[in-house]
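For this view, one protein chain was removed and the others were kept in their places.
Let's turn to chain A:
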Amino acid sequence: MTTLIQRPTSHRLEQQQEDRQKVPVHSHHPDVRLFGLTVFLVADGMTFAGFFAAYLTYRAVNPLPVNAEYELELLLPAVNTLLLLASSLTFHRGSKVLMAGSMSTCRSWLLLTAALGVAFMAGQMWEYFHLPFGLTDNLFASTFYALTGFHGLHVTLGAMMILIVWWQAGTEGRFTAENHFGFAAAELYWHFVDGVWVVLFALLYLL
């Protein structure tokens, strides 16, 4: 007869009885907050995916009345797209500078990023006020406002996050090259919002 499987569990209960009197062992686990945020952004992305799927289905099976056909102006949204892409780059520059340890330059990049986001929102507002259709005019109009509105909400939240991070970065030692979760979270979220816009722009304006 040979040895059966070694069972690591057999002695544990006795050990636990002994441990009853001891103080609890505290352990620290690795920081998984960015991973959690990534999972949440997958979920957020699925909301957009649902909207996009609905929009594409409408395009395929629900023809608009003839008088509702409208060619969207491309110049402003194209400039807006460039603004948003540029803001992703400036945020990225900011994080590079943060890694190098230069906080004041980093804050300037953050402010520039927020400014680009606000400029994007201003452009969206201008477009909203100059479009010849309203929310309830037809199916395309409703979908257009729902999609851009939902995305605009994300941009607004993102810009607020950037400003908060900018404000926090004013405190000495709040963010360091090793420890800067709030900064990294805002950056990840901002890149996500930009990425969604690129898809949205392609579907709504170019398709």
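Basically, a residue touches a chain if its C-beta (ideal position, glycine included) is under 8 Å from a C-beta of that chain, and two chains touch if they have at least 3 such contacts; residues count from 1.
The rule is short, and it goes like this: contacts and distances are computed from a predicted model.
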| item | value |
| --- | --- |
| From "Glutamyl-tRNA(Gln) amidotransferase subunit A", "Cytochrome c oxidase subunit 1", "Spermidine/putrescine transport system permease protein" or "ABC-type xenobiotic transporter", the hidden chain's UniProt protein name | "Cytochrome c oxidase subunit 1" |
| Touch criterion as defined above, residue of A:35, A:126 or A:167 at the omitted chain | A:35 |
| Those residues of chain A which, in the complete complex, touch the missing chain | 1-10, 12-17, 19-20, 22-27, 29-30, 32-33, 35-36, 39-40, 42-51, 53-54, 57-58, 61-62, 64-65, 135-136, 138-139, 142-143, 146, 150 |
